[in-house]
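Of the protein chains in this complex, all but one are displayed in their positions.
We call the chains A, B and C, going by the order they appear; numbering starts again at 1 in every chain.
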Amino acid sequence: MTVRYGMVGGGPGAFIGKVHRMAAALDGGYELVAGAFSSDPAKSQVAGLELGLDLSRAYDSYEEMAESENALTEGDRIELVSIVTPNHLHHAVARIFLQKGVHVICDKPLTTTVEDAEDLCDLVDKHSCLFALTHSYTGYPIVKEARERVRGGELGEIRKVVVEYSQGWLSTPLEKEGHKQAEWRTDPDRAGISSALGDIGSHAHNLVRYVTGLEVQRLFADLGTVVDGRKLEDDATVLLELEGGVRGLLSVSQISTGERNNLRLRIYGSSGGLDWSQEDPNRLRLIESDGSERVLHRAAGATSERARAHTRLPGGHPEGLIEAFANIYRNVACSLSSDRTTFPFADDFPTVQDGAHGVYFIHKALESYRLGGWVDASYSPPGV
Amino acid sequence: MTVRYGMVGGGPGAFIGKVHRMAAALDGGYELVAGAFSSDPAKSQVAGLELGLDLSRAYDSYEEMAESENALTEGDRIELVSIVTPNHLHHAVARIFLQKGVHVICDKPLTTTVEDAEDLCDLVDKHSCLFALTHSYTGYPIVKEARERVRGGELGEIRKVVVEYSQGWLSTPLEKEGHKQAEWRTDPDRAGISSALGDIGSHAHNLVRYVTGLEVQRLFADLGTVVDGRKLEDDATVLLELEGGVRGLLSVSQISTGERNNLRLRIYGSSGGLDWSQEDPNRLRLIESDGSERVLHRAAGATSERARAHTRLPGGHPEGLIEAFANIYRNVACSLSSDRTTFPFADDFPTVQDGAHGVYFIHKALESYRLGGWVDASYSPPGV
Amino acid sequence: MTVRYGMVGGGPGAFIGKVHRMAAALDGGYELVAGAFSSDPAKSQVAGLELGLDLSRAYDSYEEMAESENALTEGDRIELVSIVTPNHLHHAVARIFLQKGVHVICDKPLTTTVEDAEDLCDLVDKHSCLFALTHSYTGYPIVKEARERVRGGELGEIRKVVVEYSQGWLSTPLEKEGHKQAEWRTDPDRAGISSALGDIGSHAHNLVRYVTGLEVQRLFADLGTVVDGRKLEDDATVLLELEGGVRGLLSVSQISTGERNNLRLRIYGSSGGLDWSQEDPNRLRLIESDGSERVLHRAAGATSERARAHTRLPGGHPEGLIEAFANIYRNVACSLSSDRTTFPFADDFPTVQDGAHGVYFIHKALESYRLGGWVDASYSPPGV
Partner (left out) sequence: MTVRYGMVGGGPGAFIGKVHRMAAALDGGYELVAGAFSSDPAKSQVAGLELGLDLSRAYDSYEEMAESENALTEGDRIELVSIVTPNHLHHAVARIFLQKGVHVICDKPLTTTVEDAEDLCDLVDKHSCLFALTHSYTGYPIVKEARERVRGGELGEIRKVVVEYSQGWLSTPLEKEGHKQAEWRTDPDRAGISSALGDIGSHAHNLVRYVTGLEVQRLFADLGTVVDGRKLEDDATVLLELEGGVRGLLSVSQISTGERNNLRLRIYGSSGGLDWSQEDPNRLRLIESDGSERVLHRAAGATSERARAHTRLPGGHPEGLIEAFANIYRNVACSLSSDRTTFPFADDFPTVQDGAHGVYFIHKALESYRLGGWVDASYSPPGV
C-alpha cells in the first residue's frame, strides 16, 4: 500500500532532497527504492548506500534510471519520481519519466521556459500521470483555512492582496564563496532567467492564487540586482492587477539582510482582512472591520474540514514545514490509492498547470521590466 | 517662559486640534491665549469658552485673529500659531501669520500645491520665523534612535527601504455618512489633489527621509480608487529610487479593512536591517545578518543621546503618540527660548522645507501615475 | 474651572513627581500653584522657580505649606495636594492636609502601617475630602474594558487569576551606588516593611481587585531577598484564595534581570480567559474556549462606555502611561466640578480604602511568610 518512489537529485550536500525524503517518510506512505542522486555516479552510490537502497538501483544518471526502472516488473519498479535537481533539469527529467508513465513530484519552479512548462502539461495529460509541484507553503493547514474563508466570502469582496517574500541570505556574494545553493540559484544556466522571482516569487505567486483563486491579469515589475556582479535579479517588486480589478502587490528579496524566510500574505476585502506569516505558520490573523483581530490557531479555532484534514497534532502543538510538505506527498499517495474516493482533499496539491502559471508569471515580470510598463499577463495553460 | 500661542481650527468636532493642545500642555511650555477655532463664529466662541480663553480672543476668523493679535502689545500677543485646519487653508493661514512675524506649527501636508509650499518657504526665510510641521511620528524617541543608528552606519550601506502606511477606516464610503474627517479628506476642494498620499503618504515619505537622510530621486506610482464614487485615490503604491540608487517601496492604503494605523518602516543595509511599527512605538527591532534579532526599547537599550533626550519615562513605561507630538512642541519651545543654546536637539522638528519636499513628492506621484512610467523626482526647495 | 493644586515631594532628581505634573497638565484641568518639593528648602525653591511658581509658595516644608496655604483666601489657596514623597511620609503629609479640608492625590502604597491607613480612611470620611491613590495602571482604557467584560460575565464564572509584576532593575545593589530610587525603596525606614510587595505588589493586588471585584480571603506568601545585604524582600510569590474560592497567583520581582516593567494580568473563567500586559497597554487578548483569540485594541473593538470615556486618541494611535495616569487626575477634577453629575465615571479612581486594602495585603503576606503557612486575609477598611 506504500508508494515505491525514486529520486533524481538530492545527493550529498543537497538540501531539498532530504526534505522531500522526510516528507515522504512522515506518514509511512512511501518507500524510497531507487535514485539518481547526483550527476557524479560515485556520489549517487554513496547516497544510495546511506539511504539503504539496493545499490543496483542507485543509478549513474536519470536516463539510466528511467530505462532500468521501466525494465523491472510492475510490482517492483518505481511508481513515482521526485525531482529535486536545479531548475534547468526539471523539464528533461520529468519528460523522460512521464513518457514512461511514472508519476512526478517536482520541485518548483516547474521549468525555465514557458515552452517547456507547456510541454509538461501536455505530457501529463497524454500519459495520464499525476504531477505535483512542491509549493510547500500551501500545505500548511492554516493556509488551507485561509483559502476556505477567503473563497467562502468571509472577507467580503476581495480588494487588495499584499504578498511579500523577503530573505537576506544573498545579501553577500555567497556564490563566490563556494556556497552550492547560492551558486546555482544565481547562475542563469541552471536557475533560468530569474533568481529571486523564480526561487521565491513563484511561491508568493502560487500562494496568492491558492488562497484567493484569482489569476493575475496585468502586471508591472521592477527588478534590481543589488549585489555587484550578479547576473540575475536579487530583489523585485511586482504590481499586480488580479481578476476583477483587485489590486495586488508582490515583493521578493534575497538581499533584505537578516530576514530569514519571511513569506507573508495579507488579503483585504470589503468586510475584513487576513494576515499570515510563514515563520509563524500555526496562526492566522483575521482583521475585523472595527480594528479588532481574531487569531486562529491550527487545530484551535480553525474550523474548516480542509484545515482539519491536513492537521496531525492538537492545538498548541506546533507543526512545521516538513508537515506542510508531507501534506503534498500524502495527498498524492491518496490520489494513487483507493483512498482517492474517500478522502475529499486527495487532489489538494499544486499541479503542472499551477507550475505553468508560475513560469508564465516570471516571464511576464521580466518582460514588463524590460519594457518599463504594464503588460498583460492573463494566461491559460494547456490541459486543465 | 511659556510660549503664548493661538490656534486656527480645532473647534467642536475636530480631532487633531485637541491633540495639538495636549501636546502643547504636556510639558508646561505653552499657554493657549487665542484662537479662531471655526469658520463659524459661534462655534469659535464655544471653543474659546471651553478652553478658558478670554473670549475677546476667540475670533471669528483667522484674518481677524492675525490683525487683532498683532495690535496687542508684544508681551500679550501670541508668539506662535498652531494651524489645524483642513489642508486647503494651511497656506493662507500660515501666510498671514508669517507676514506678521508669528511662528507657526502647522499640520501636514504643508499645502495643496508646490507653489504654495515654496511661497511659505520664502516667507519663513524672509520673516525669520520658526515653522514646524507636525509629522508627529518622527517625534517618537525610538524613531530618533533608528535615525542615529542608520545614519551612524550600523546597518552598513543602505540598500532597501520599505515603508507602509495602511489604514482601513475608509473601506466604506464614510464620507457619505456625515463623517467630518472622511468628508474633507476625500474632497479635492479641501484635501487637494490627493487623499491617501496626502494624508498618510506624506508621513511615510517624511519618515524615510528623517531616518535615512536619503531623498527620492525617481519614482513610479500606481494609484487606485477602490471605493466607488470617490474622486481621490484611497490606495497607492510608489516605487522609489532614493539617492545612491537605494531601492524603495512606499505603499499606503485607506481601504485595508481592519487596519488601524499601521505605519511600518523597514530598512535593509549591507550588514543588518531594522524594523519599526508605529502601533508598537516603544520597540525597535534590529535584524542581524545571521538572522537573529535585537529588540531595543525606548529607554532600555536605546542608547543614543538623541533618543534619551526625547524620553519622559523609564523603560517599560509606555509612551504614546501624544508624547511624540509633544516632542515637536517642546523642541520648538526650546528653539524660541534661551534653551536653544543648551539643548542640542532644539532644531529636531520637521521644517517648512520638509513640508515642501512632501508636497512635491505627492505631485510627482500623481504625475507618474498619469504618465504610467517612472519620473524624475529630485527636488530642492527654496530657503534651506 | 481648573483645580489649583500643590505638590509635596517631586523636587530635583525625583521621578514620579514629574509624571504627576504631566498627568495633571495633559487635559488642562489643573494649575500648579504651590509646593514643598524637597526637605531641602533650597531645592524646593529651585523646583518652584523651574515650575514657574510664585516663589512665596515654594515652601520649606509641607507643614509650612499646609499652614500658609490655609491662610490664603478660598479663591487662592490650593484645593488639592499631590503627595509624591517616599512611602513613610504619605501618612503625615496626607493627615495634615486632610485636616484642613484639602483633597489629596497620593502615590502608592498608601502608608507603611495598617493603622496609618485606617487613620486616613477616617480622616477622609470626617473631612469629606476626595482622596485618590495613583494606582496608575487601572487608568488604562483597555484595563477598564477588561473590568467591564469580566464583571459583565463574559468569561463566565471566574476560576483563576494570575498576576505578575516582574522587574529587573534591582538585580544589582544599585542602592549602594547612589541611585536615589533604589536607596529609599530598599530602606525599611522609608519604604516600610516591604520593598517588592510594597512597591509593585500593591499595584498587582489592586489591579486584580479593580478588574475582578474579588477580594483576597486567604493567602500564602514566600519572600526572598536575592541580592546580598538587602533588608527587604526583592522577590515574592503569593498564593491567593479570592472570594468564592477563586485560585490566585501573584508574583513580583525586582531581580528578574532584564525585565523592564512587566505587569501582566490573566484571568480564566468557565467560558474564556483574558490576558493583558502593561508594556503593550493598548491591547487586550481574549482567549476563547476553542483556543482561538480575540485581540481588542483601545478604541478599536473595545466597546464599553467606560473604556471609551477614558480614551483620547483613535485606534492605532498608541496611548501610554501618562495618559492612564491623567485619567485619575481628570476623574478627580470631574468629581470636584459640576461635571460630576454628567460624567458617569467621575468616581473611577482608586480610593483611600483601596489603599488600605493594599497595605493590609502586604502585612498579611509578611505574616504568612513568617508563619510559613496560609493566613486569613479578609479585610474591610473603615469608611466605605
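The rule is simple: a contact is a pair of C-beta atoms (placed from the backbone, for glycine too) under 8 Å apart; a residue touches a chain by one contact, two chains touch by 3 or more.
Bear in mind that the values here come from a model prediction, so they are computed numbers and not experimental data.
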Study note, to complete from the structure: Full-complex touch with the removed chain, picking from A:G320, A:P344 or A:G372, is A:G320
Check your understanding: Among C:K43, C:R159 or C:R190, which residue is in contact with the omitted chain in the full complex?
Key -> C:R159
Check your understanding: Quick one: which of C:S38, C:T111 or C:S253 touches the chain that's been left out?
Key -> C:S253
Exercise for review: Just name the one of A:A146, A:L197, A:L219 or A:A300 that touches the chain not displayed here.
Suggested key: A:A300
Practice item. Mind listing the subunit A residues that contact the chain we can't see here? Key: 1-2, 15, 18-19, 21-22, 25-28, 51-52, 167, 259-262, 278-282, 297, 300, 312-323
**Study point:** Residues from subunit B at the interface with the omitted partner, ascending
**Key:** 288, 290-297, 299-302, 315-316
Check your understanding: Residues on subunit C that touch the omitted chain in the whole complex?
Key -> 155-156, 159-160, 162, 168, 171-172, 220, 222, 224, 226, 235, 237, 239, 247, 249, 251, 253, 255-260, 266, 268-273, 287-291, 293, 372-374
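Keep in mind that, in the parts below, only the chains that are shown with their structure count from here on.
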Study note, to complete from the structure: The chain whose C-alpha centroid lies farthest from that of subunit B is chain A
Practice item. Measure off the straight-line distance from the CA centroid of subunit B to the CA centroid of subunit C, and report it in whole Å. Key: 35
Practice item. Going through subunit C residue by residue, note those that touch at least 2 other chains and give them in order. Key: 297, 300, 315-316
